[in-house]
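Report on the following structure.
Just one protein chain is left out here, and the rest sit where they should.
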Amino acid sequence: MTAPALTRRELRGARMRLRVRNVRDFVRRFARRTDGVFGVLVLLFFGILALAPSVFVGPLETVTTATGQSFEPPSPAHLFGTDHLGRDMLNLTVHGARISMFIGLLATVITILLGAVVGIASGFIGGRWDSVMMRITDFFLVIPTFVLAIILAPIILDLVGTGAELFGIRATLLVIVVVIGLTSWAATARIIRSQTLSVRERMFVDRARVIGGGGPHIMRRHILPNVVNLIVANTVLTFAGAIFTETTLSFIGLGDPFQPSWGQLLNAAQSSGAPGLGAWWCIVPPAACVVLVILAFTLVGNALDDILNPKQAGRR
Amino acid sequence: MTLLPDPRHLGRAEAEKTRALEDADAAAEAALEAPAAAAGLELPGAGLARAAGRGRRQWPLPKQADPDAPLLVVEGLSTHFRLGNGVVHAVDDVSFTLDDGEALGIAGESGCGKTTTALSLLKLLPSNADVVAGSVRLFGIDLRQKSEQAMRRYRWREISVIFQGAMNALNPVRRVGDQIAEPMIERLGMSPSAAATRARELLELVGIPKARAKAHPHELSGGMRQRAMIAMALACDPAIIIGDEPTTALDVMVQAQILELLEDLRAKLGLSLILITHDLSVLAETCDRVMIMYAGKVAEEGPVGRIFGSPRHPYTQMLLRAFPDVHAGRRDLGTIPGTPPDLRTPPPGCRFHPRCPVAMDVCRVEVPPEVRFDDRVRVACHLYPPGSDGTPRALPIAAAAGGPS
Partner (left out) sequence: MSLRYLSRQSLQALFTIVMIVLLNFVLFRMMPGSPERILFRNPNLTQEALAAIRERWGLDQPLFPDQFFAYIVATLQGDLGDSYKFIGQPVIEVISERFWPTMILLGLGEMIAVVVGLALGSYTGWRRGGLVDRVGNGFSLVFYSMPYFVIGMPLIIIFATGLGWFPTSGMFTLGATYDSFLDQLLDFLHHLVLPLITVSIGLIGGYSILMRSSIVETRSEDYIGTARAKGLTDARILRHHAFPNALLPVVTLIAINLGYVVAGAITAEVVFNWPGLGTLTVDALNARDYPVLQGVFLFLGISVVLANLAADVVYGFLDPRVRR
């Protein structure tokens, strides 16, 4: 090497500039994907609604504070009509955004944490430990985790008791969060493990060239950046799955009538006979929101995946 | 007038060299009367070879074919690739001919346009590529004018291809015998049983036991897969076979076997061959004529003995110097400094001038015209302007580069 070494300050500056350039490049490439941009806009919309629903539609209506008659069709007074209890559907739907998104977020965090820990540990340590962990992971991939979730939920709920609350979210919903996390981590673990393995291979080749860098230093500088890309794309897609699962679990009765998510609203609609009565306004708003949000996450996740993890042409 | 100290490459080329020189002298007079329109010069015996080769065909010539026309005449072929950020001039004004029974080698660095040239003949290019100029006359029929539908008549039945890396070029889930029989059934209308029988015969012809027809590609060794590809290329009894780096992925022993096989088949079946490779030793073994390409254009083209024995174009000379020679004494291998140009914005004038040790001012400005010599060599270099007698205009490379050690 004949070039003069940079001072620490210059190095940091150069690194910052590189990072800024990478970010700008990424934003530019993302902006070109209309599907990704559409997804981001949709998520932004629902995110804002979810953060402060009361600002937009007032406090959540309950049985006692219902403002309308039962099953009123949409009208200027009630834009989305009312449900079987006379509650304004617009109000319920907007508040449902907060519940659904929050549960989805928590469940995703748990799933990704579990999956990442198992995946990275398994890939990095290797050997016996890896084989055992992968057996367990594959097991969770094969079994019908949904049925497992259905079994676990009431068991855990019976253990914890229905009165508990955390962050203003009641126990019933927390149980859903935990259950989703416990049953969905396997796919993430597999993906992250394979990425860890390929990074580890590269690492051992680079190690010869790293002068003076210790273990944790290599971990931080080499492994983490490469795995993070994959985790980010996977997280977004996991979020879509979490909302999907939560909506389904709520629909079959594991939801909370007092803090209704969109799935719970659909459950209420089903059990109150809305489809048979032709009360489509009880079904369409929450259903449309669910579909939009899941679609948005899927589009964004795919766009991120394409940009952050480009597949080489002709890759085997 | 050799500029290099007696480069004798693999033994075969030596004999070729002598023979070619004799041929050249004999043909010199006849060449003077040859029609100027043709892109290449024909040996006096070409007419006979043509009749013999075409007589051996199993299937009739295409309806539009002219039985007296030369086998393949390519003139001014140009192919462009449309990329997001520009247009790549991959092939620019390339011309050559191929006679019945001849083997033409196309050589050059990676990315010089050899494969694209060959694929352009059959319009087997990806969707972002266009053949923008030139003509490709097979038996006098201009293939460039044909639609995709019409092209199919000529694919495999007149010109077939042996691709590089047979592992990926063969369908992994179908049996080898079926893949060989497929074009016979689909294109020639043979019955499946007849096609299967002939497929087994072809396998035997290329040295694979008939029983292996039931095998899948992954069950064969690399050399056997390449042979299978050759058998497949022969299925419809084509006039021309294009070999795109057919031996590159193989080890040297297997390479030799494959080359020998190709030679054998040429002799037996009267095939014409276009061999694309960056390995000059392979060309010296197998080809009658060699075309050296650089950056999408033809640098030099002629009989293999002349090209290897007395290369004229500086690029050819440097290319030959970069190849080790078993027979010669020890020397440093020459390298060509710099890298091939970006073909989105090729350099003005001669495309080689940035890397050429004897580049003159005119080279930076004007595209060198093609000049034909008596010994049937074409060169495009300002060292040999039109009317040149073969003596280069400027200093020889040996002196300019300091010579071998």
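Points worth noting:
The chains carry the letters A and B, assigned in the order they are written, with residues numbered from 1 in each.
As a working rule, contacts are C-beta pairs under 8 Å (C-beta built on N, C-alpha and C of every residue); 3 or more make two chains touch, one makes a residue touch a chain.
Bear in mind that the values here come from a model prediction, so they are computed numbers and not experimental data.
The hidden chain makes contact, of the residues A:26, A:56, A:139 or A:258, with A:139. Between the chain not shown and the residues B:170, B:213 or B:307, the one that touches is B:170.
Touch with the chain that is not drawn comes from one residue among A:117, A:132, A:155 or A:228, which is A:155. The chain not shown here touches chain A at positions 139, 141-148, 150-155, 158-159, 240, 244-245, 247-248, 251-254, 266, 269-270, 275-278, 280, 283-284, 287, 290-291, 294-295, 298-299, 313-314. Even with one chain removed from view, chain B keeps its contact list with that chain: residues 122, 124, 151-157, 160-161, 163, 165, 168-174, 182-183, 186-187, 216, 218.
As a convention for this text, only the chains that are shown with their structure count from here on.
Chain A and chain B have Cα centroids lying 57 Å from one another.
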